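Removed from the display is one protein chain of the complex; every other protein chain stays in position.
For chain A:
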Amino acid sequence: MAEHDFFQIEKQNAARYGVVDGRSSARGIQSVVSRINPQLLRSVIAPGPASMWPANAALLLSSSSPPPVTAPNPSIRSVTEISKETMPLTIFYRGTVAVFDLPRDKTEAILKLAETANADNVIGGTEGMSLPEDLLPMSRRKSLRRFLAKRKQRLTESGPYVKVKEVEDSGKIRFRSSQAGVACCSLRPESRLGGQG
């Protein structure tokens, strides 16, 4: 079994997200995987036969609605009929790629498991609810975005207004209104940049 965490996604998202909602896991995986460099992908899948590659590429890098990627496309299997007994099962999941050599019945069992997991996870209430990464990012009104960008700029540039700030244990900088009335925090507490202009 080969496992690669390409984008350190596991690390970043371990705290943020729980189990991915089954319904959109396919899309989630799709969007992550579609960003993976095909060359890199090929090197992972290398143990399998070369003929498996084209089918995979088409599956992974298309942007239309995909079938669940946890299941190898039947066409892949038919193309790669190298051994009747075991064949490679490639699973793409949250930025990791795993390749298994499994007998057919085990493969089917896994597929079945994935399907039922899919069906169960439809509306999960609050348990296991997390934010799929593939959701369209929520956009902001232009005027507000401009204001927030300008504010960030002012905060990072103008040192003198920073009056009080605390640094938490985790190193995250907390917020406190300054005496001058500008609510801010400095993202670089030790440096005092000169005023604007």
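Please note the rule applied: contacts are C-beta pairs under 8 Å (C-beta built on N, C-alpha and C of every residue); 3 or more make two chains touch, one makes a residue touch a chain; residues count from 1.
What we mean here is this: contacts and distances are computed from a predicted model.
The complex appears with one chain absent; UniProt names that chain "Coronatine-insensitive protein 1" among the candidates "V-type proton ATPase subunit", "Small ribosomal subunit protein uS7m", "Telomere length regulation protein TEL2 homolog" or "Coronatine-insensitive protein 1". The chain not displayed touches chain A at residues 16-18, 21, 23-24, 31, 34-35, 63-65, 122-126, 129-132, 135-148, 151-152, 154-155, 158, 160-161, 172-175, 177, 179-185, 187, 195-196.
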